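All protein chains but one are shown in place.
After this line comes chain A, so read on.
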Amino acid sequence: MAGPVLEMRSIVKTFPGVKALSDVTLTVQQGEVHAICGENGAGKSTLMKVLSGVHPHGTYEGDILFEGEVCEFKDIRASEHRGIVIIHQELALSPYLSLAENIFLGNEHAKGGFVDWRETLRHATELLRRVGLSDHPDTRVADIGVGKQQLVEIAKALSKKVKLLILDEPTAALNDEDSGKLLDLILELKKQGITSIIISHKLNEIRKVADSVTIIRDGKTIETLDVKAKETTEDRIISGMVGRDLENRFPDRTPHEPEEGSAPALEIRNWTVHHPIDQQRKVVDDVSLSVRRGEIVGIAGLMGAGRTELAMSVFGRTYGRYHGGTVLKDGKEIRTKSVPEAVKNGIAYVTEDRKHYGLNLIDTINRNISLSALGKVAKGGVVDEHEERQVAEGFRKSMNIKAPTVFEPVGKLSGGNQQKVVLSKWIFAGPDVLILDEPTRGIDVGAKYEIYTVIDQLAAQGKAVVFISSELPELLGMCDRIYTMAAGRLTGEFSREEASQESLMRQMTKDKEVSR
């Protein structure tokens, strides 16, 4: 190795109210494949955005040295000009343009403002061959699979004379075969002298392709390990990712005593769901789980594990294509084919994405709270506005929603208060089972504690709670039982006593062995 190609020194990046990166240092050697590891929200993607100029120079502190020179990128074009290309998780291809047009989009082979199709075709064919694709360059992007699209992205990067290729969770959306091909390509490019940074959760992948791995936690660099060294085991990486202390950030919970004999409030059996577009791909694969009244059951998993997809497909089939499985409520099979059916059967789903799926941001607090159960404040189809307002006022006080009146538009509230409105809405619907998807995402510590208290109270009232979260300490602090998911499958079940950050993370990073 010929010394470092990239050095990022003491990077600090602050967003209003949040310190996303507090001190990150990253050194990447010339010609290596460098993996970056960390929990959801640790700051990996932010770091890559700083590097690629998405967050321009001046909005962060610290220095970036590329090939020994200090770089001050003001946008993506500037970093691409230097040969740093980032491929995001959501692919940035235009579906109805051809492969060739996509590869040279914004960077066309042209003569006097007109596209030189002959050169475009020649060069595209060459680049596609380099990434192992034999498709004709005139094929539309929409007509090839996600795996191939990922390769087209790399071809596009190669057209920009890439020196440092950054891949953000490149295999998250791919099946095993395509993942294998992609990883092989990364190794092939390495032979051609291209340095890569790969962000990944999948430890077996990291072991396959990476030379070294940097672990980031809570916006800080924890350590950089040599993957090829003997002592770098998967457990070693895991302990670096999770080593966070558990402070007293949770309400005291009396653990749930399971009553023998009675049927679980909610039981899911052999639930299988396929991706809505890529219908060959199993997103949820034969999952069976149960939750009892008064119990809080956690589901742990990393990005792409299929937790949200599981919850949404159970809640009125609002995600993907159903491919089998049953839902039982108190021991009896129920239909949950539509949201009204699920709600009628006493199931509520509190989304992870409150802005897009949880709230009507332009409407007021009271109207958002009542929406899923308007019948409760209405007679003969007519809403009693005063009763509705009284209900909302009640929640404003009991949930401590910080707003002058319940007539405030929800869009003006802070994240924590918005979350309380979504919770109020579903508590008002009066369900027996609440599925909470990342209920504390993006809210401050104080509001988190309040939400934990509410969840605890719900369980104490005899509701069954399913708690989906990426934050392991939160699951350990709140749950009676925790399931782990990885790549759409259930990979473990832990009692409160058995569960630890390490044991959970081990099951969460358990992927099928990458083929070959």
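Observations, loosely collected:
Here, contacts are C-beta pairs under 8 Å (C-beta built on N, C-alpha and C of every residue); 3 or more make two chains touch, one makes a residue touch a chain; residues count from 1.
By our rule, contacts and distances are computed from a predicted model.
Chosen from "Ring-1,2-phenylacetyl-CoA epoxidase subunit PaaC", "Na(+)/H(+) antiporter subunit A", "Twin-arginine translocation pathway signal" or "Xylose transport system permease protein XylH", the protein name that UniProt gives for the omitted chain reads "Xylose transport system permease protein XylH". Interface note: of A:Gly147, A:Pro264 or A:Gly358, the residue touching the hidden chain in the full complex is A:Gly358. Only one residue in the set A:Ser45, A:Thr214, A:Ser372 or A:Thr491 touches the chain that does not appear here, and it is A:Ser372. Of the listed positions A:Glu177, A:Asp226 or A:Glu385, the one in contact with the omitted chain in the full complex is A:Glu385. Interface with the hidden chain, as seen from chain A, comprises residues 315-316, 318, 339-340, 342-343, 349, 351, 356-363, 367, 370-372, 374-375, 378, 381-387, 389-390, 393, 407, 409, 411-412, 425.
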